[in-house]
Every structure is written in C-alpha cells, then in structure tokens.
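Just passing along the structure, written as structure tokens.
Note that one protein chain of the assembly has been removed; the remaining protein chains are unaltered in position.
Chain nomenclature is as follows: A and B, assigned in order of appearance, with residue numbering initiated at 1 for each chain independently.
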Amino acid sequence: MKDSNEMRVLPSTPVERLRLHIVFAVFFAGFLYIGGGLAYRQLVQSGDLKEQSNSQSQRVVLRPPARGRIYDRNGFALVDSRARWSVKADLAALQKEFRAEYLRLVAAEKAREVGKIDRERLMEVARLRVLQGWLNKVWFVIDETNRNDKLRRPTAKIVPVTAPGERHVSEEDLRKHLLERRALPFTLVSDLAFPGASQAQSPEEGSKSVARFIEQFPVEGPIRLESDNIRTYPFGALASHVLGYVKDTDQLPENVNDISDVRIETLQKLHYTGKTGAAGVELTYNHVLSGFTGWELWTKTSLGYNQTRLKHSEPAQGSHVFLSLDYRIQAATEAALAKIKDSQSKLLPAAAVMLDVHTGEILALASQPTFDPNRLADRVSKAYYMEVEKSGAWLNRATQGLYAPGSTFKVVTAIAGMRKKVVDWDDVLECGAFYRVGNRDFPEHEPVGYGDVNVDKMLAISCNVWNYQVGLRTGIDALSAEARRFGLDRPLLNTVSDVESGGQPMTELPFAASRGLVVPDREYKLRIKAGPWNDGDTANLSIGQGYLLTTPLHMASFAASLARGETRTTPSIIHDVRRDGRHQGAEPIGLSKAQLDAIHGGMVRCVEEGTARIARIPGLPYAGKTGTTEYFQKGEKAHLAWMIGFAPADNPVVAFAVLVEGQLDTSTWGGKTAGPVAKEMLEAWAATAGSKYLVTPKPKDEPGR
Amino acid sequence: MTAGWAWLILALATYPWLIGADLASDVFASSSLTIFISGVCLIAPSRRLRRWQSVLFAACLGFLFEARRPVPDGIVALALVAAAIFLSSNRPLLRNTPGMLRAAAVVNILACLCWYLGAAFVAPVAAVEPASQVTLQLLVAGLAGVIILLPIALTQNAVMDRLGVPPAPETP
Partner (left out) sequence: MDQNRQGARASYIALAIFVALWVLMPSAVRRLNREAFAEFQAPALHLLGKSRDMATFWEKKSRSTEEMAAAGRDLARINAALEIKLNAMDDVRRENIRLREITRYVVPAEYMSVVARVATRDSSSWWQRIVIRKGRNDGIRPGAPVVFGNNVVGRVTAVHLTTSEVDLVTSPGFRCTAYLEGDDQNRIALVNGVASNSLGTAKARVSVIPHDYTPPAGQPARVFTTGMGGVFPSRLLLGYLDGGTYSTQVGNFKESLLIPSRDLYNLQEVSVLVPLHPNPGEALMQGDQFQ
C-alpha cells in the first residue's frame, strides 16, 4: 500500500516523465538566470554599483587655495591675502531648533484656524526665523554700541533690524543654499571685519568686530567661526591697472591636489566658488598665482548634510610673482599725476611710464583715473562698478590709450632725415614763422619764427618748420619706415588670447593694447578712403600729428631705445635678474656718434633751457622732449601734453613717457603739464637709486653736454 | 539617629573619600587622568541598606559628582541609581570579597563610561578625543575601583554599624 502510493507519486509513463523534465528544465533555466544575474551584478557590475552608492552617500567639497602674492622689485607686497573671518551656521546642528520653531508655527496656525496649512512654507519660515535669531545675536555682540546694561538679555527683538546688508537673512540666499550647497554651513556674516556688505569700516573697527565675536560669542553651539583668505591690495589703488583684480568663478579648477583616487565626476555635482584673475597681472599670471585646490570627501546624511570627513587634501598656495615695478617710484608717479586737475579741480585723465633703459623692465606704470581693487575683490557693489565705468578708469591709458605723439615724434623725423642724409647734425636750416606746403601755410608756434636752427636747437625749442622741411625732404616712405623701424606700429603687449594659446609673451601685461596703432603711409590713407597721400600729410606726420596713433608705453620704449642707441626695447613687467639687455628685433640706430650726440644734446638742452625747463632737476642732467598735440574731444579742440626722455643724460638708466589728456577749458602744454610729472618721477627714481647718479653742480660746469 | 537617615549620613561619611579622589586627580593633573571612585562607593551600602535607601544614596553621590562637572544633568546620578537598584536586588553577587571586587570594578567602569559619554555630549568640541584616552581612563577607573574598595567599604560598614543598619546575611 505504502509502496504503491509512493510509486504513484513518481511519473510512470514516458509522457509524465517528459513533462517532469520540462518542468525541471524551466526551473533550472530560471535559477540559472537568477544566479547568473546575481553573479553579473556581484562580479562585473560591482564597481559601478559601488560608485553609484558612493555618489548617493558621498560628496566632495573643494577648498580653494590662497593665491600667491605679487611683490614689487624690492619685495614689497603689492597684493597680499588677509584673513577673512566669517560666521557660519551649521544647519545640521540647527535641525532641532528648526523643528521646534516649525512645530510652534504649526500650532499657531492651527490656533488661528485658517484652514489648510502650507507646511512647506512654514518650514521655510521656521528656518528663516531661527537663523535670523542667531544673526541678531551675532550683531548683538559685534555692534560696539550695544555694550551697556540696557540690553541685558538677547531676544530676537534686540537688534533693530534697520541697517541694510547682512543684518537680514536673505530668504532667497537661504533657499538657494539649501538647494545647491546644503552640505556647507550657511554664511551669516561673510566678512566680520566688514559686516553688512555696504558698510565700510576702518581696519581698526574691523579688527574690533572680529575680536568681539571671538571673545564674546559662545564657543559651543551651532554658530561657527571660519577663517579664509581674501585678496587684499595694501596700497589700495596703487598700480591697480598693472595688478588688476580678481573675480568669483564657479568653474571647477584645473589644479586640484592629488584627487585621482576620488572620481569627482561620479560624485554629486559640485558647487564651487573660487577666485580667478580678471585683469592685469592677476589675469596673465592666473595660472601661476592660483595654486592647488584642496578637497574634502564627506559622507552625507539622508537629508543631505555632511556627516563625516573620509579623506582630505589641503590646498596649496599659489606661487608669488615679482613685478619689475618699484612701488616708491610708482607711488610718486601716481601722486604727481593726481596733482593734475582742471579748473574745476577734477582729475584729468593721464598716464605715465618709466622703464629701465637696459632691461626694459617697467619701474612705474600709472594710469589715471584708477580704481580700488579691494572693492572688487569680494562682492562688487553695482554702484562702485558704475562709478568706475563712468570715470573711465577701466582703461589702462598707458598701454591701451591711443594718442598722437605730437612733438615727441620730431626725434624720429630728425633721425629719419639724418639717415636719409637730407640733413646732418651740424646743418642749419632757415626757419620762419610758417612753412608753405602746396597752397597751405603750416605755422610755427612762435609767431616770429626761430631763424637759424640745427638739430640740437630744434629739439630744445621744438621748432616745427625745421621738421616740415626735413620731413618733406625725407619723404613719407622713409619717414613711416623709420617709425616702423622703432616698432611704433607693433603691439608691445600680448593679448590674453596670445598668452593662453601658449604664445611667448613679449611683455606680460594682458591688455589687448595697441590694436589700433597707426603709422600712416600712402597705403593707409587709401585704405581708410581718405584719398591719395599729399605733402600736407607728410608735414603733419613730421611733427607727430595727423593719422599717427601710439601709446605712452610705446613712447617710453622709444625713449629707452634712443638712450641705448638702438631701435627696439621690449618692455617687461616681471622682474628677472637674468635679463641681458637684448631686445627682440633691436638693431643699432644707424647714426654716427656725432649725430646721436646731437640728438641727445638737443634733448638735454630741451630740459636745461628749452620747452621742458620747468622740469629741470638741479644736479641731474637728463634728456627730454615735450609735445603738445591738438585732438578733438566731443568735436571740440583740446590739448594732449606729452613728455618723453631718459636719465641721466650721459649714462642713461631710466626712460620715461608722460601723457596728460587736457580738457576743453584748460590750457595744457607739454612742458608745463607733463613736465612736473616727469620731474617727480625722476626725483623718486633718483631717491631710490641713491645719490650715485646725481652730479654735484660745479660752477665751471656747462649746462648740458 | 534613626536608621531611616542612614543613606544621608552615609553620603556625608563617603564625601571625604570623593574629595580625596579629587585631590588625587589634582596631583595627576598634568597627566590628564582622573581618579573616578563614585561607582565604588555604592558596593558596601548596597549589601546592607534597603533598596530605597541605596537609591537615594546613589542619587546623592551622582549629583555631588555632577555639580562641579559639565555633564548633562542627571546622567551620572541616574546611572548610579540604576546600578544601585540592580545591586540591591541581586545581593548574592556581593556575597563574598571576590564578588564585591568584581562588582566594584564593573560598576565603576560603567559609571565612568556614562560620565565620559555624557561629557562628550555636552562639549562637542571635545568629542574628537581619541578612543585611547577613554580606554585608558576606564582602565584607571577599574583599577581604582579594586584598590579603593576595601578602605571605603570598611569606613562605610563602620558607619552603618554605628547607625544600627542590620548586617548583610552571609548566605542567601
């Protein structure tokens, strides 16, 4: 009975057996599928899956490094970093308070019986209220006026929330923060030294705010003190056009410290705010200054707050950059420029450059008006941006401003004439009150004319008629060729894109300078459809007027080249002791010693007794040439004042160029306006170089050479 | 003196030992180790006092300890009370000297652990303290428990004898 029963369970017929096999096969296939799937997940996909789970539970926080400092040639820090103290609220630690406030709000709503309660909104309000309460406490402590007994117990009402800026927790900021960077603590006060974005404090007051918070605010609790670095420009607006400024960037940095073992791209999208150079050396040398970004790998809670730090790497500060500027000369230059004002004592736009004659290193480069990069380093207020915009201070007039060089160009005309052998150093030309070219009289600036004039005298008194004659004899082709030989048509400065594409910078300033440089010739005039070239144009060019456009930096380089008796000087803003004084494309000037001496001598006379005598420095004979150009400003005539030169006269060390844009209502003259600036620059230089270049005037000494 | 106030008198009699332990901690201050004996003080009274009395005694010890230390209110006191309830309900464990020594070490270590956990809770800045420090501290607590038990028990027994507290039964 038992046996037969068992027998009946087992399949007996072939059909039944077949069915059983099929069932087995189906089950086997099913198990195989499941087992295979598991094995695939476990063995093949495990890496990816792990990454996936990591990406859901881990997060990388990038920590921006301090940028390198920028020094002048003597090691004064022109750009530095200062500690910035900020107050942050740890949102994870505030969860309980948020919850309590939320429940209180819900209870209040329920009591009011308004019907449907918008819980989401109440949570937002609760967060905002709690944070505002803490912010009030922070203000309560840092506000020095709060120190007396009347304010005994802090409540949310203690600080009258009237001041703008960071006295309010911005609802929008908080929402954005929770959305984008919940992991990080929420910033209550971004800069304790300057709390309230719009309020400016003195450094002393700033330190007090910081100290009051540190010493009086409770150490424990959800409010944290953090310190980081912020760019600071200790000399304010000094050399701001050279130094540039920094701006926020949310681009992920390229230089991240050994992050290879953490695959960032698989982790949650990063939100990052770093600093990057926006102008000047800060921009060109951004790759050097910016350093290596550090990072922290955190696990996060299900709510998205940071939990524990798994790994980290400290940020590394960027390298320092040594500029060729000498801050003493720079400061003197800017101070001298700041003295130039129009009749309504408004600053006139101006620029000044001083170079080392041998190396081409820029000792001072100033442009007026300026801006204060400190006010651009963190949050830029729109008002300040507009103020700078309106004053036209973004423009670096020394490298980007295009001007007709005026009488300073007469040196080029003289060189061209002597090289073409149409005039020699001792030739005397008869110069009357005007010179007739075609049917037009080209005037002298001296109503009665100068009579007999040689090169030497021409440069001293800036005789126009001499130049008309020599220019016409030389001809436009030779004249513009000469200007080109001195590189007046070639950009001295590389554009940013040049540097970024790996081009070797000639000079390291990143301004798209001199894009509009013009050394006119026949072709140029045809190209701008102004008709064929005529002698009048040549006469104009010979005194540096007309179509000719150049920059103060070009004129300073020209003066440096002239001082060395060469044609080109590559200016440089970086201090490098290994410079050998060779300049790209430089060749000897091509004049005899007597000819060159005549030009140098004429320029010395210009300072000693000529148009620049107002800028004479007793004991320091130097060469100079002034220029005054007419230009049109808003359709009306105004004057540009120029002065170029080099010093000392017999052993040139520095070369300079000064330019001032005159206004309509001021009489601006080369010697009178630009001369004093040159004088102060040279005096500052002489002071820094010690007295070794100063000549003690002896009674027997002849003025000049 | 009624035996009803025995717990208070006993607490007062035990207090000098606690102060002594503080002074000893003072001596070792530079090593940053603390002599913790509050747990040990429970052993002898738990053998003889009635349960409610030993509970009050434990609470007293705990609050005395907490009063001068930044820990969440009640954490050490309530831990000691729990220990007192347990000990006075399981007197056979304290029947002989080895049992008492064992109980002293265990109770002292546990109470000390409570203290450290509570302290870490109150002072988040210090929560990063390495585990080794805690381990060392617990070790010291256990050692102190074993060493200090006999003199403390002798004192406490003497006091209880004077107060007329009935002696502990030698066998259950």
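Here, a contact is a pair of C-beta atoms (placed from the backbone, for glycine too) under 8 Å apart; a residue touches a chain by one contact, two chains touch by 3 or more.
All values derive from a computational prediction rather than experimental measurement.
Asker: Decide which residue listed in A:Ser227, A:Thr299 or A:Ser381 touches the omitted chain of the complex.
Answerer: A:Ser227
Asker: Have a look at B:Gly4, B:Pro70 or B:Pro166 and name the one touching the chain we're not showing.
Answerer: Counting the whole complex, the residue in contact with the absent chain is B:Pro70.
Asker: Given the full complex, what residues of subunit B touch the hidden partner chain?
Answerer: Contact residues on subunit B toward the absent chain are 15, 19, 22-23, 25-26, 29-34, 51, 55, 63-64, 66-70, 73-74, 78, 81-82, 85-86, 89-90, 116, 119-120, 123, 125-126, 128-130, 132-133, 136-137.
Asker: What residue numbers in subunit A mark contact with the hidden partner chain?
Answerer: 63, 65-66, 77, 81-83, 137, 140-141, 143-144, 146-149, 151-154, 207-208, 210-221, 225, 227-229, 294, 314-315, 317
The criterion applied here is as follows: only the chains that are shown with their structure count from here on.
Asker: Just how far, in Å, is the C-alpha centre of subunit B from the one of subunit A?
Answerer: It comes to 69 Å between the two C-alpha centres.
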